[in-house]
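Below is one structure, written out as structure tokens, with a few remarks after it.
As you look at this complex, bear in mind that one protein chain is not there, while each of the others sits in place.
We just call them A, B and C in the order they show up, numbering each chain from 1.
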Amino acid sequence: MSTTTPPTASAPTTAPVSQQWVLTLSCPDGPGIVHAVAGALAGLGGNITESQQFGDPLSGLFFMRVQVEAATSREDLEAALQPVAEHFAMSWVLDVVGRRVRSLLMVSKAPHCLVDLLYRERSQAMPIDVVGVVGNHPDLEDIATFYGKPFHHVPVTRGTKAGAEARLRELVAELDVELVVLARYMQILSDDLCREMPGQIINIHHSFLPSFKGARPYAQAHDRGVKLIGATSHYVTGDLDEGPIIEQDVARVDHSRRVEDLVAIGEDVERQTLARAVRWHAEHRVLLDGHRTVVFR
Amino acid sequence: MSTTTPPTASAPTTAPVSQQWVLTLSCPDGPGIVHAVAGALAGLGGNITESQQFGDPLSGLFFMRVQVEAATSREDLEAALQPVAEHFAMSWVLDVVGRRVRSLLMVSKAPHCLVDLLYRERSQAMPIDVVGVVGNHPDLEDIATFYGKPFHHVPVTRGTKAGAEARLRELVAELDVELVVLARYMQILSDDLCREMPGQIINIHHSFLPSFKGARPYAQAHDRGVKLIGATSHYVTGDLDEGPIIEQDVARVDHSRRVEDLVAIGEDVERQTLARAVRWHAEHRVLLDGHRTVVFR
Amino acid sequence: MSTTTPPTASAPTTAPVSQQWVLTLSCPDGPGIVHAVAGALAGLGGNITESQQFGDPLSGLFFMRVQVEAATSREDLEAALQPVAEHFAMSWVLDVVGRRVRSLLMVSKAPHCLVDLLYRERSQAMPIDVVGVVGNHPDLEDIATFYGKPFHHVPVTRGTKAGAEARLRELVAELDVELVVLARYMQILSDDLCREMPGQIINIHHSFLPSFKGARPYAQAHDRGVKLIGATSHYVTGDLDEGPIIEQDVARVDHSRRVEDLVAIGEDVERQTLARAVRWHAEHRVLLDGHRTVVFR
Partner (left out) sequence: MSTTTPPTASAPTTAPVSQQWVLTLSCPDGPGIVHAVAGALAGLGGNITESQQFGDPLSGLFFMRVQVEAATSREDLEAALQPVAEHFAMSWVLDVVGRRVRSLLMVSKAPHCLVDLLYRERSQAMPIDVVGVVGNHPDLEDIATFYGKPFHHVPVTRGTKAGAEARLRELVAELDVELVVLARYMQILSDDLCREMPGQIINIHHSFLPSFKGARPYAQAHDRGVKLIGATSHYVTGDLDEGPIIEQDVARVDHSRRVEDLVAIGEDVERQTLARAVRWHAEHRVLLDGHRTVVFR
């Protein structure tokens, strides 16, 4: 069990005014959890405005996400929740609703996911703060620049991979990065890097996993003659294309579509699937349940 | 505020064994509701397995659906909940999860919704107990008979409408009917009858309301050249085609479809839309919020 | 190249009245095919009411489906088309639009696809004539009987498989069967039987192929934590779950769904996916292009 406080949360610590908090937690299932959490929040005068629970009979774990409006400080909230969390052996995260998650976008040459995420950030359609864009190719610098984002060109070749990952670690540390989004980044991260940021790296795979793992999924889909193509957004683990799935979607195709048509049609599916996954993550709606996810939409 | 106990609930009143209960409620929104309900349930040793809330900022109402596993009698549950309900001025319903809602299906000549609902009942895909089928035409008697359901032929002409509705009221009373499903019943019920059973009559309208109200919606849709056709399942009020919407769905069509094609394509949309609405109603997932619905799926 | 005349086509051979014909063909691609076919049909006074073409750059094959209204006999039509077919080395099929394809349904215990297909046949939603139902279990006899269909109980055990397939061959021959539909038939047909009826056996697989081949796909899907489940209808070849795909569809699920929920949700996807595939086949809309299909919807 652990108390994870997002590193850059700028919650007020004095003169509390009423605001929305979001609490997510998981623990071994059992009676009394909802009552205990609701009681701790009610004791501070909090009004629960949204709440979702799920008990997984397979893992025996209980998951909860609750939004509460309360005129209280983070210290007081944590003090009220701490005994409950300890009693039920909870992993929990407390954050301010709408706080923008510091995100680093990683790209190669395909612009569609980058354009989409930067546009949605600027439209305030998702609570992320893109603190930088990393490209192993320089092609997309102009888009980053248009949206006012620093672009870091970090080329990767067989010989320079270790150095490139070291540079990534530096950027993550320097920029206080909470979330890395692989927005059609065509390099594979090392197992070590994946393990250092569990549940903090989101990828978009351009197929309906577990169909068509690996490279060139649209060519595989075309060869198999499928009638729907898809995209899968998932957390990255060391196990390539096997990380916990956050969101999937599909689009209909027919026999007349060539591989390049599938690629073009797939772009729309990819960017929407990735955008939903990133938004849900940033809104603390995604909880890990072993190699699967609980998504409280 | 009112305590509505389903008329035929066969909950055990002695020797309580552990079972699943479902509680739905609505009341003016305010702090402490979730905590109070969770507390009343926890006091009886109940374990909340599913819970959903919604506070409507427009109506100022709070809605909640909670499933709880508890080894308790209905009397004890009601006794524990009664003070909470009174304190918050709740409308509430308590039922056993999976209890089959006594349902009367009304049809005319089109069989697709009838076949679908009877099949789903037999497959245990929805907790309903179809206690009879009423047809203003005799055409569908064989289907009712195949599924072992009494078929009541109640013809309706301009002159006999009052008498036909009297017969309906008799059937509702005799058969202890909790839910009436208009499964493509092509007659309009009187305002009086609608008012007698608020939130207890579900209709399927063969268009994407509010488009194409009234008769011959597919002909209207064809004439307008729409690219999607739809169906809408809603509670019946005296206001024709204006009742609270429970569920809607659509199917894609193109220019080559004639009116009769739209009718055929629409059948699949209608039966699925109606089936979802009936199932959610029977599972106590649909709550009325003025002229709209809250659906806890 | 071959001229395949459906065995039971009851086209008028004398006193031709105007009716709709459907012609499907494939041949090596090249200039002049459409013109030659249109010319042969125009020479008989035919009016083309629907026509679709596709040239596959990978296989180098050209595919065409054309509906034509003509007051002509089958003999005259075939005589007009024969020189064109020979010139372009065509495989072709000529049929009367709406002629019902003699179909044998094979089932095990799950009724949803059987109920759906028999209902659609009776509703004239697809041009099939179900000439019999074969079950390796006796469970679904009552449904077949209700729809007036002979039910053949052909049990299959390890020792009796060869005998069971011999009985199938007899039924196919006796009943002049043109199409076999595996409507959730849970036995695997032998390679020999598959090879005897190429493009004439349609299966429904309860997953989004190529994900989750083999048995228990919903359990696999649940374990992988997918967010969409699917179904695939395909022609059966000796290569299990690898036959040419005709149609696929999906339904959205979330973390709260258990394996049994996926099975129930999947039923609706399966029956609709299979129904579309069977209807398109019966309407001569599906052409084989190697291990893929061309579907002229």
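Basically, a residue touches a chain if its C-beta (ideal position, glycine included) is under 8 Å from a C-beta of that chain, and two chains touch if they have at least 3 such contacts.
These figures come from a predicted structure and were not determined experimentally.
Student: Pick from C:G55, C:P150 or C:G238: which residue touches the chain that isn't shown?
Tutor: C:G55
Student: Which listed residue (B:W21, B:Y119 or B:F212) would be found touching the missing chain in the intact complex?
Tutor: Residue touching the chain left out of view: B:F212.
Student: Considering the whole complex rather than only what is displayed, give the residues of chain A touching the chain that is not shown.
Tutor: 50, 111-112, 115, 119, 123, 125, 146, 256, 264, 267-268, 272
Student: Write the list of chain C residues that the hidden chain touches.
Tutor: 30-35, 38-39, 41-42, 45-55
Student: Could you pull out which residues of chain B are in touch with the chain that's been left out?
Tutor: Chain B touches the chain not shown through residues 54, 56-57, 208-212, 224-228, 230, 244-250, 254-256, 258, 289, 291-295, 297.
Note that in this section only the chains that are shown with their structure count from here on.
Student: What's the rotation, in steps of 5°, that superposes chain A's Cα atoms on chain C?
Tutor: 180
Student: Centre-to-centre on C-alpha atoms, which chain is most distant from chain C?
Tutor: That would be chain A.
Student: In angstrom, rounded to a whole number, how far apart do the mean CA points of chain B and chain C lie?
Tutor: Comparing mean C-alpha positions, chain C is 38 Å from chain B.
Student: Distance from the CA centroid of chain A to that of chain C, rounded to the nearest Å?
Tutor: It comes to 43 Å between the two C-alpha centres.
Student: For chain C, what residues touch not just one other chain but two or more?
Tutor: 256
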